[in-house]
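I have a structure here, written as structure tokens, and I will follow up with some questions on it.
Heads up, one of the protein chains got dropped from this complex, but the rest are sitting where they should.
Moving on to subunit A:
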């Protein structure tokens, strides 16, 4: 007899489930029979609660908005706000920033109005963020200096950015 599930291998296992009128019988190969175990798994202690429902309701509201606006995509991973809401997951770390107003709305909801991290700060990553922010503000300063034609000052700021970027490159390895 051929396995009912894959229709390829010889059926070596006979599985019965239920009883009486609800009884079903299946003839499966070893591989497919093993797969039939999967629905008996204990729930994993991690899936603490299902946010899909919540996100789906946000998604319905979103699609109306989206039809009016042009679709925006995350530069890093290509996610749109629709795919994020549908999946219930962000596509990459940059999505949080790309869709900042939506992500703040979602986080506020799922984290019961908590909006600020107060826990552990990873040493290396937080140093990286500091440098990144410093470079951003120096760039703004530089643009202003160039506009006002204060070139001497601008050269100093430019060198400062360069050295920060160089230091950051070292830190990347």
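We adopt the following convention: a residue touches a chain if its C-beta (ideal position, glycine included) is under 8 Å from a C-beta of that chain, and two chains touch if they have at least 3 such contacts; residues count from 1.
In the analysis below, contacts and distances are computed from a predicted model.
Asks: Given the options "Protein arginine kinase", "Sugar ABC transporter permease", "2Fe-2S iron-sulfur cluster binding domain-containing protein" or "Alpha-D-ribose 1-methylphosphonate 5-phosphate C-P lyase", which would UniProt use as the protein name of the unshown chain?
Replies: When "Protein arginine kinase", "Sugar ABC transporter permease", "2Fe-2S iron-sulfur cluster binding domain-containing protein" or "Alpha-D-ribose 1-methylphosphonate 5-phosphate C-P lyase" are compared with UniProt, the left-out chain turns out to be "Protein arginine kinase".
Asks: Could you tell me which of A:7, A:101 or A:115 touches the chain that is not displayed?
Replies: A:115
Asks: Touching the absent chain: which residues on subunit A qualify?
Replies: 13-17, 31, 33-38, 40-49, 51, 76-79, 87-93, 96, 103, 106-107, 110-112, 114-126, 128-129, 172
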